[in-house]
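Missing here is one protein chain; the remaining ones are kept as they sit in the complex.
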Amino acid sequence: MMRRVTRSLFTMTVALLLAGAAGAEEPPMLEPEIAAGKLPPLVQRLPRTPLVVDVKRPNWTPGRYGGDMRMLMGKDRDIRMMVVYGYSRLVGYDEQLRIVPDILERIDNEGSRVFTLHLREGHKWSDGQPFTSADFRYYWDDVVNNKELSPFGMPQALLVRNKGPRFEVLNETTVRYSWDEPNPQFLAVLAGPSPIYIYRPAHYLRRFHPRYVGQEKANAQASAAGSRTWAGLHQKKDEQYRNDNPDLPTLEPWINTTPLPSTRFVLVRNPYFHRVDTAGRQLPYIDRVIVNISEDKLIPAKAGAGEVDLQARYLRFDNYTFLKQNEKRNRYRVLLWEKALGSQMALYPNLNVDDPAWRTLMRDVRFRRALSLAIDRHEINEVVYFGLGVESSNTVLKRSSLFRPEFREAWSKLDLKAANTLLDGLGLTKRDAKGLRLLPDGRPMEVVVDTSGESTEETDVLELVRESWRKIGIALFARPSQREVFRKRVYSGKAMMSVWTGLDNGIPTPEMSPRELAPTLQEQLQWPMWGQYYENNRTGGQAPDMPDALELVRLFDAWRQSADDAEREQIWLRMLAIHAEQVYTIGIVTRALQPVVVSNALRNVPAEGIYSWDPGAYFGFYHTDTFWFDSKGRP
Amino acid sequence: MMLRYVVNRLLLMIPTMIAISIIVFVIIQLPPGNYLESYIAELQAQGESVDPQKIAFLREYYGLDKPLLQQYLHWVGGMLRGDFGYSFEFNLPVTKVIGDRMLLTIIVSGVTILFTWAVAFPIGIYSATHLYSWGDYGLSLLGFLGIAIPNFMLALVMMYLANVYFGTSIGGLMGPEFIGKPWSWAKTQSVLEHAWIPVIVIGTHSTAGMIRRLRANLLDELQKQYVVTARAKGLSPRKVLFKYPLRMALNFFISEIGSILPHIISGTEITAVVLSLPTAGPMLLNALKSQDMYLAGSFLMFLALMIVVGVLVSDLALVALDPRIRLQGGVAR
Partner (left out) sequence: MNDSGLAAVPGAADHFVSTAPFDPTSAARLTPEQERFYLASQWMLMWWKFKRHRVAVVSAIILLFMYASTLVTEVLVPYNLHTRHTDFIYAPPQSVHWIHEGRLTGPFVYELKKSLNMETLRRDYTEDTTKPYPVRFFCNGDPYQFWGMIDMSLHVTCPEEGATLFLLGTDRLGRDVLSRIFYGARISLTIGLLGIAVSFALGLVIGGIAGYFGGWADLLIQRVIEVIRSFPELPLWMALSAVLPVTWSPILIYFGITGILAMLEWTGLARAVRSKLLALREEDYCTAARLMGARPKRIIGRHLLPGFMSHLIASATLSIPGMILGETALSFLGIGLRPPITSWGVLLNEAQNINVVALYPWLMLPVVPVIVVILAFNFFGDGLRDAADPYR
């Protein structure tokens, strides 16, 4: 079956018309360089068919050029977030969460097995060199299949049952990847906020590669730069995602010009960027992005003092009141965007816990249901989230087409009586002097919940849960530890329960992988050892021995084999239903809100939005390249 | 005699430095896990994922798969050759990472030390000469307040107030628009606008200790026979104070000069973190937290070396200045 993923025919025609219409407005920032002959005129900088960005959003208007957008980050390494916000990908999500071509002109997908990628003719890297199939070939021949650069083989996402694709270069602008079996994740991985870069700026990286400069010179360069091997130097220079090499050509809207370490990074517009607005003017509108590095705890204070133009990272919900208070004085507005997590915070009973008595209990669905029933979500919502959250189990959000009210409501209404009945039914009827139920072996039921202590929010919610669990005769103790220690304890089965955010992707479509719902990864806190088993190709960890978990594994495999949307949707719903009934994770409150500080002068930032890592790339899929400064609002 | 003493001291420094290097290495290895693990954990906390293949590559490239002893020898061997290792976090040699921050650190510390002395000196003398007067109590109270108010609280409140009332941008050592620009009058002004907060916060903290030591030393001296004699002979109080006792009491300034700089660098990390100063402290703390071991390790070694050398210098200065120590042949720090 042949399926074309393209933008509407309409935009295509517009694009062609525009490319012909020479003499569109040049960004004023570039004019001196163009006048001096250092830069070719717009027509020669754009691909023959640029991507026309036409955002269908109320209050969205074409913008004006100019301005510096100030943002704050907590660490030098966070400069990578500009690659996320820029969100220039081979294919990317649009606001309706459909995957559409971006850098690619189009992509042909045959049964999720054969993908033919068509580049834009005349597309150029930020240094003006052509971006062609040679850049894909360089990645394939000289990076991923080079034993020294990739000693451990291909990235997981390119492998289907441990086999990589066949790679063919059809012509200067066309490449093809084909697998024997379907690889439905491929496009989603290319569209991710931290994508797999299957292309590299070959003309730049060649000078570090022994195949092109000879072993001797490559090694000499490496040792001169303080690297042990040429591969180390190549790796260091070749970090498109880390965004820490100002010399590395890029396809993003803004180019980082500041090397690490610094407390102030300046990014300037990419004169060869491939997107234009409906008037044919090259994007981005904003000339420069200034990223200041500051202690992360200070970022709310600095945002409140009006030292940013756009900021969400490091702002927390409880900063809202403070930010709102200074809104007028410092001329910005605070928006509340929805986070796309399945649950702002969820409890993960560890089905692989060491302790046999607890393991038996954790694996008993009645026990998990009782725990979930005994949480007063309403109180937590009122106390911690100002009543703005939604009391829910850990499932997908209402925005998702896969949402069903019964998933949200399953076992998530406070009902102490039912919870007590369930526990009594488990035979846990004996109690000690303090009223705690006793385990069959006579120990009191003290559940220790491991937390990574990220925020006081976690401690507070646990405190509230502790109180209502006490009423069903179960004590809760929180044990904070550092993230690494936290993870190790869960993985090794030492932690009996842990607390973390819920589903990462709460707004899935049937085309997105339901991987999170089945035991597939060690980092799944409810069944780390089963996850490890599948992550390592059925070695290591433990094989699951519960029928429902095996069913999830089977369903996930079926999804991977399926190329039919209706079938995928059925699989998703089935998996979500199992999760809702089995209460593998105990969600608490969802639709948590993320404050976003936006300068009054900044336009085209949606008033309501989703703040999501994948899909979404945070600001990325709202097209930061179309944000612009209205000089009237500028202080 | 003097030469032998110096050589002896220098020789003793070798085992000390070896011991310190071992402790430093142990310290940076003590927390469970390593850089890559905390790196993965941090990314996952933000919802990002990492490719296991790449982690495997980095583990091998950074040598984190080698036994500890080998890692240690590699590090120490490198340092002897002037190679301080590689910062994982910044993907750069350690020297390049630290370099920029050191200058600012030294400027901030220097100003702070001057501030401390300027405040502590008169107060200490006054307190010692006006024992148990209201002035003594009041000034000591002021000094102790500096110790008693936790630095992070003071820094945060002052910074907030400075922003609300003077419009000073929050944190840092200058307005963000001046970072990386050449020095100009406006930049200097901006630095002055920002720098007074850390100087006061850090300065008040060390002032009290200084006052107390000056007061105690001066009191000791003032009880001595020669002072009584001088006073009995009718020397003016001012002269009695300044001729010898004060000079003797000042010995401790010299004995501390060596250790004061490193301690100001390391002892003020918390303030520097709260104020987001671009100094060495926050970087050291971050390196320790993220287990960027060569950055943290070389940083610590550098501080330790400064202290050890500083102590040596101040001991030598004392020997040179104070005949009593020289004649007794021993050195008290």
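The letters A and B name the chains in turn, as written, and every chain counts its residues from 1.
The rule is simple: contacts are C-beta pairs under 8 Å (C-beta built on N, C-alpha and C of every residue); 3 or more make two chains touch, one makes a residue touch a chain.
Note that the structure is predicted; figures quoted are calculated from it, not measured.
Chemist: Of the listed residues A:Ile255, A:Ala301 or A:Val396, which contacts the missing chain in the full complex?
Modeler: A:Ala301
Chemist: From the listed residues B:Gln70, B:Gln189, B:Gln223 or B:Ser236, report the one that touches the chain absent from this view.
Modeler: B:Gln223
Chemist: Write down which of B:Met153, B:Ala186 or B:Ala320 is the residue touching the left-out chain.
Modeler: B:Met153
Chemist: Using the document's contact rule, name the residues of chain B that touch the chain not shown here.
Modeler: Where chain B meets the chain not shown: residues 12, 15-16, 19-20, 23, 26-28, 30-32, 132, 137, 140-141, 144-145, 147-150, 152-153, 156-157, 160, 208, 212, 216, 219, 223, 262-263, 265-267, 269-270, 274, 284-285, 288-289, 296, 300, 303-304, 307-308, 311, 332-333.
Chemist: What is the set of chain A residues that contact the non-displayed chain in the whole complex?
Modeler: Touching the chain left out of view, chain A contributes residues 297-298, 300-301, 304, 318-322, 324-325, 379, 382-383, 386, 388, 453, 456, 459-460, 463-464, 467, 478-482, 485, 489, 494.
Everything that follows uses one rule, which is that only the chains that are shown with their structure count from here on.
Chemist: Any idea which chain B residues touch chain A in the complex?
Modeler: It comes out as residues 31-33, 37-38, 41-42, 44-49, 51-54, 56-57, 60-61, 83, 86, 89-93, 96-97, 100, 159-160, 163, 169-172, 176, 179-180, 273-276, 278, 282, 286.
Chemist: Over in the complex, which chain A residues touch chain B? Could you list them?
Modeler: 70, 75-77, 150-156, 193-194, 196, 226, 228-229, 231-232, 235-236, 239, 242, 244, 258, 260-264, 290, 292, 294-295, 297-298, 301-302, 305, 307, 452, 454, 482-488, 501, 504, 523, 613-614
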